[in-house]
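Note that one protein chain is taken out, while the other chains of the complex remain in position.
Moving on to chain A:
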C-alpha cells in the first residue's frame, strides 16, 4: 500500500486542485444556452392576506417572459414534509399545505408571492419593482407559548391550531419520572433558550433547470446535499415527473450544514417554469434572499430538571421544550426536536429515567429545520449546562460529578430508546484534561486576575447519534424515506476504478477519503480510483450527506460493493492460476495462491474480466462492476470531552476565547487531516452560536438579522487556534470500517463548554450568575454581571 493513499493517512485532498485554481464548478457557474432568469417577489410582512396582485405593467416590460403567481401552480402539489410525528395522544401531527408560491396568505417575511422570468437578471429585477401586491396585514404569531393558547391568531386557519404536535418521550415513563423527582434528594432546574441560527454556507442556493420537449426530459442543477432525495420529493410529490424523466445534478456545492438538504420552492419553480416558458430558467439567491428563504436552525425554549439522590447519582431527567417550526414544515423539521433530540437526552450518563416533552409550534417566521448537529446540540446544551449547574449547587467538582455518573459498560441501553454500542468517556475526559493543561489553569487564572481579567474554564461532554439510520427503525418513527446508502464500483478493463456514491461531498473531501478506502482494500494506488457523486443520472439511488453519515453509511456501501468486486476477482484469479478459489489471497493489488509464488496482478484480472478469452464463462459473467446498498443496523455514537478557556472583561462584558480543546472518539479514522478540519469548522460554528450568532425578529416578525452586517458570522479574529485530538478510539461495532462520523461533533459539544467557561469566570470573579442565554454578547454578559 502506498503510504499516503490508504486508510489512516492524511492524504492531501485531490479536489483542492480545482478549488484552488478557480476551476470548481458550482451551480451558479452553470449557464444554459438561452436561459431566462427568475426573480422572486417575496412578502415584506410576516403575516397577511393577499388581496390582489397586479403584474400587468411588469409583464409588459422589455425582456419579461412571464410573471408567475400561485394561479399558475393550481394542480401542482405543495412542498412535502418528509417526516410524520405521532404525538403523545397517538394523533398524527398537523401538516399544513406548503404551496410553491403563496396562495391567499403570506406567512413569513420572505414567503414567495410571485416570480418574474425575464431575459436578463436585471430585467427581471426591474420588472419586479412594477408589481403591485395588495396585502391585508394580520397580527404576527411569534411567541411560541402564546401561539398555542386557545383563541389566538392562526398561522394556518385550515388546521385549526398552531400546535403541530405535542410529543412525549417515553410517555410510559412519565409517571415513574415524576415519582423519582418527588423522591429526589436534590433537584436542579434550568430554563434556557437555544438561539435561532442561520446556517449560511458561503455559497448561496442556486437552481437552474432545463426541459427538452422532444424527450420530455427535465434536468435540474441545484445546490443540494442529496440530489436523489430532491428528485424523489420534487418529482413524485410536487410536479408529478417520473424519476426516469428527471435528472438532478448537485455539482460542486459550497457548504451546506443542513440547509441544503431540503427541497425548496425555488427548485420546483425553475423546473416547472422551464417547461412553461420553453427555455432554461435560472435562479441565484442573493445573501439577503438566503436569510429570508433558507431553512433556519435551533430555536428551542426549554425547561429541564435533574433529580439526584443523596450520593449525587442522577436519578431522573425531565424536560419541557417548545420547538419553533416556523411558518411551514420544512423537509425534516418534525424529526429534529423529537427523534434527533429526545433520544440523546441520556448524554453520557446512566440516568435511569427520562421524560422529554416537545411542543412543536407554528409561527410567522422562516421555517426551521436541521442545522449542523440538528437536535443533538440542543440536547447536549441542556444537559451539559444542567450538570454544571447541579455541580455548583451541590458544591462538587463538575468533572467529578460527570465522572461519577458516566456510563461505563457497553452496549448500553438508554431509557430513551437508543443503544450505545461503544465508548469510553473517562478516556476522552482524561485526554481533554491533559491536552488543555487543566492542571495549569489556576496559574493562568492568577495571571489574568493580575491584569484585571476574569478567567474561566468550562467543560462539556457530548454524545451524538450519527450514521443515520436503520430504515426499518426510522420508518416506525415516521420517516417517509429509507436511510440506507448506495455505491457502484466500476472496475475498468485496465484496472482503474470509478466509484459512484449516493453520498454527496460539499466540503467533506469524499473524493479523497472514499478513494483511500478502496485503495486500501484492493491494494492499488488511490490515484487509480475516482469518486463520482452528485448526479442522479449516473449514481445509484442514494440518500445523500447529512447527520455525519457519509463514511459510516456511504463508506460502508462502498466497502460492501468493493468486497463483491474482490470476491469476483478472486474467482477470476483462481481460474487464471488454476487453483482453488479458497486458496487465492489478495495483497497489495496482487492475487497469489497461498503458500506458492504463483500470482496474477490486479490488471491481469481486470483485463480478463473484460477480454474474457481465458475465462470461466459458463459459471461467471464477464465484467467487473458491482452495486451495493448498505442499511445500518444501529446509529453510531461518537462522543468527546470539550474544554473552553475564556477571559471576560468585567467592565465591558467582552468574552475572549483563549483556548479550545477537543478530545473526540470517532472510532477508526480514515483521513486524520480531514477529521481535524471537520472538528475545527464545527467548533467555529458552535463558538459562533455561543458568543455571536443570533437570528432575531422584531415584534412584527421582521427579520432584524438579515445580512452579514447584522448577523455576526465568526471571523478569523474571533477564534483561537484549536487543540484537537482524536486518539481515543473505540471502534463502532456494527459497520465494516468501525467509523462513527465526525462532521457535527464540533458544533454539538462546543456551545455548552463556552457558556460553562463564561459562567465559571464570572463565579470565580465573585459574580453570582447562574445562566446567560446565548449568544453571550458583551451587553448580555455585562448585564448579568451588573444584575
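Here is the rule we go by: a residue touches a chain if its C-beta (ideal position, glycine included) is under 8 Å from a C-beta of that chain, and two chains touch if they have at least 3 such contacts; residues count from 1.
Operating definition for what follows: contacts and distances are computed from a predicted model.
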| item | value |
| --- | --- |
| Missing subunit (named according to UniProt) among the choices "Alpha-D-ribose 1-methylphosphonate 5-phosphate C-P lyase", "Methylmalonyl-CoA mutase", "Phenolic acid decarboxylase subunit D" or "(2Fe-2S)-binding protein" | "(2Fe-2S)-binding protein" |
| Per the touch definition above, residue among A:509, A:701 or A:741 touching the missing chain | A:509 |
| Sole contact to the chain not displayed, among A:344, A:526, A:683 or A:753 | A:683 |
| Absent-chain interface as seen on chain A, which is shown | 12-13, 15-26, 28-29, 31, 122, 200-204, 252-255, 257, 286-288, 435, 506-509, 673-674, 676-678, 680-685, 707-709, 713-717, 719, 721-725, 746 |
